[in-house]
Every structure is written in structure tokens, then in C-alpha cells.
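For this depiction, one protein chain was excluded, whereas all remaining protein chains were kept in their positions.
The block that comes next holds chain A.
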Amino acid sequence: MSALALTARRVCLSVSVLPRNFSTSLAASRRFGGPPGSQIVPGDIYASLQETAARDAAPGEINFAEVVGDQRRNPFNPELLPEEVRYDDAMKGLTPEESKISQDILSTVNTQIAEESYGRLFAVIHLGFQQRRVTQGDIFQQKFTYHVALGQKIRLEKVLAVGSTDFTLLGRPLLDRNLVTVEAVCIEKTMSYPHIIFRHMKQIPYRHYRFNRIAETVFRINRISFNRKLNDLPDPAQVVHTIH
């Protein structure tokens, strides 16, 4: 540790102080973007978490330790996520007039969902660090490879908002997974045209060309539809881990 400190003083490197139980596998993966320090669990607590997860799991419940290898790197591990924000019932602090209006609105929306008379739906989707507004029949192109076969169907689950002519539903930040289905199909997997990256310095014979080709995948949206009505509790068997 003293040798590292000397180099830091001379060369102004960024040296991070490592905790005692830091594993070597994660140290290697940190170069390529591992989890932040707050999410790295020390070894003593990690072992106890595994035991409690195996012990307390119900027969139908998914044990993340079995599904994904390293529990510390799984972003869906509920032990590592911050506390869930549970919003209070929206109907609590309403006056009788407001409650009447809200019930009318919900009933009209639920009848439209039951009869499927809402028309064309749009959805706001989060994919590849981008948000897109998408309808049925849309084609869009996404950078980089997705490990999906051509013709394989996908379900896009991170839905931020859904809307039609008469109503829109805004998620805070995401809508429930079991409320809406957005089905897509992988159409095409190509490389882009060669983007020329040219580096040049004045008054020096330095010219460097790079012909950069990026992988692209093209998706088409097959359909957007509702699975259930509003304020219907979903089946507990279908719920894995929802963000309310």
C-alpha cells in the first residue's frame, strides 16, 4: 500500500482504497465496469445472504443465487436494491367530488380496456439507454448486437408510458410489467456503413484513417396490448419482482 501511495503523489494517478474482503474476480471485472463499491458485499455478509435466501425461499419463488451466478452483480437482487418506494393509496385524501370524478375516469378506462375499443396505442420504451415512442408496425434500429435470433419474438418490458386517443398512463418511473405487453420481432442484423474517423495534426505528416463499422439490429413492433384492467391485483404466481 505504501508503494502505491508514493506513485500517487508523484504521478497523480487515481488510486482507490480497497476494502479488506475485496475479491479478485470483481477486481478484474471492475476494469470493464463492475458494480460500484456500495453494492459490493463483503464476504462475511455474502455467505449469510446466500444461506438466508436458500432457507427462506418458498417452493415457487425464484432463488437468484441459482439463476444467476454472482449474486453481487445481479441488478435484480432484491437484497441489494434500495428500499422499494410504496406509494400510498391514491384514493385516501380525496374529497367526495374528487372521488366521484376519479371513479368515473377509471370506469371509462376499464371499459375501454375490457372491450378493446381504445384504438391505436403508443408506448414509451427504454432500450439501450434510449427512450422511444413506439406504436404497432414501427421499425426501429438499435446500435450493437442483441443475442436474439432472426424472427425471434421479444417482449419489451421497460415501459414508461402508454397512451391512446382518450387516455395515457404515466409510470413512476416504470409501469407494472404485467399491465402492458409490447411484442417485437428481430428483423435484421447488419453492420453500418463505414464511418470515417480521420485524425490529423497541422504542419506534421500525421494522417490516420479509421473505417468504423458498428453492428446494428432492426426490430419491428408486432402489437401493444393490455393484460389486465387498472387497479386489478395481478396473480401472485406471475409476480417475480415488480417496480411499483
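Please note the rule applied: contacts are C-beta pairs under 8 Å (C-beta built on N, C-alpha and C of every residue); 3 or more make two chains touch, one makes a residue touch a chain; residues count from 1.
Going forward, contacts and distances are computed from a predicted model.
J.: Mind telling me which option in "Hemoglobin subunit alpha-D-like", "Sestrin-3 isoform X1", "39S ribosomal protein L20, mitochondrial" or "Transcription factor bHLH48" is what UniProt lists for the chain we can't see?
T.: "39S ribosomal protein L20, mitochondrial"
J.: Out of A:Met91, A:Leu150, A:Ile187 or A:Ile214, which residue would touch the omitted chain in the full complex?
T.: Reading the full complex, the residue touching the unseen chain is A:Met91.
J.: Identify the residue among A:Thr52, A:Ser107, A:Thr168 or A:Asn231 that touches the chain left out of the display.
T.: Once the missing chain is taken into account, the touching residue is A:Thr168.
J.: Would you write out the residues of chain A that touch the absent chain, in ascending order?
T.: 85, 87-94, 98, 101-102, 124, 131, 133, 160-161, 163, 168, 170-173, 196-198, 200, 207
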